[in-house]
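Here the complex is missing one protein chain, while the rest keep their positions.
Let's look at subunit A:
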Amino acid sequence: MQTFDLEARGLRDLNSTLQAQKDATNQTAWEIVNARGSHAIAVGLDAPIEVTVKGSTGYYCGGMNKQATIHIDGSAGPGVAENMMSGTVIVEGDASQYAGATGHGGLLVIKGNASSRCGISMKGLDIVVHGNIGHMSAFMAQSGNLVVCGDAGDALGDSLYEARLFVRGAVKSLGADCEEKEMRPEHLEILRDLLERAGCDAKPEEFRRYGSARKLYNFDVDNAAAY
């Protein structure tokens, strides 16, 4: 285990050190101490390493991650795992706005609650939230899966494309062009796998599935009032 004191060595040193790790590195375990809510911790990584951040993080922790597993032993600020390509980011606490925004791949696990716009414009990422999510989550979400074990706020899945949304609790309201869909066996399989990988003991059968009604996919003036 390599221990990195962020306060003592600074952000540039941290990110350049982690970004320099190669696929075959033997230094696979890293612990970052004194994070103190710093922004842009462990961004742009591209190696199969495991990074544990002791404490809470500021904006964009794990941004554009590839391959790495990043464990935040606290809460995460806005844009955690934004544009993630692959790998895993796990938040032990809560996550602020835009968690997993525009992510292309990998798995984001939030063990607490996520704020508004969770999964906004996601493009293939999988997100599992053990708690609740805020309003406008999955806005314009393109692909991937968003699993919510608690409740969802207003306007879930507004202007949704092809992402799948699974919610166990209540949905305050659905956004434009988002509707409840039939839960088929293949969806239960996807859900079972994601819940297992996210360390969540909820049962797939307890969830409802939401997706795009695909009525707004092509602009039609008759739909203008829907926006």
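In the analysis below, a contact is a pair of C-beta atoms (placed from the backbone, for glycine too) under 8 Å apart; a residue touches a chain by one contact, two chains touch by 3 or more; residues count from 1.
In this section, contacts and distances are computed from a predicted model.
Looking at the choices "ABC transporter ATP-binding protein", "Branched-subunit amino acid transport protein", "N-methylglutamate synthase subunit C" or "Cysteine desulfurase IscS", the name in the UniProt record of the chain not drawn here is "N-methylglutamate synthase subunit C".
Which of A:60, A:166 or A:207 touches the hidden chain is settled by the complete complex: it is A:60.
Contacts to the hidden chain, counted on subunit A, fall at residues 11-12, 15-16, 19, 39-40, 43-44, 46, 58-60, 63-64, 66, 78-79, 82-83, 85, 97-98, 101-102, 104, 117, 120-121, 123-124, 139-140, 142-143, 159, 161-162, 217-219, 221.
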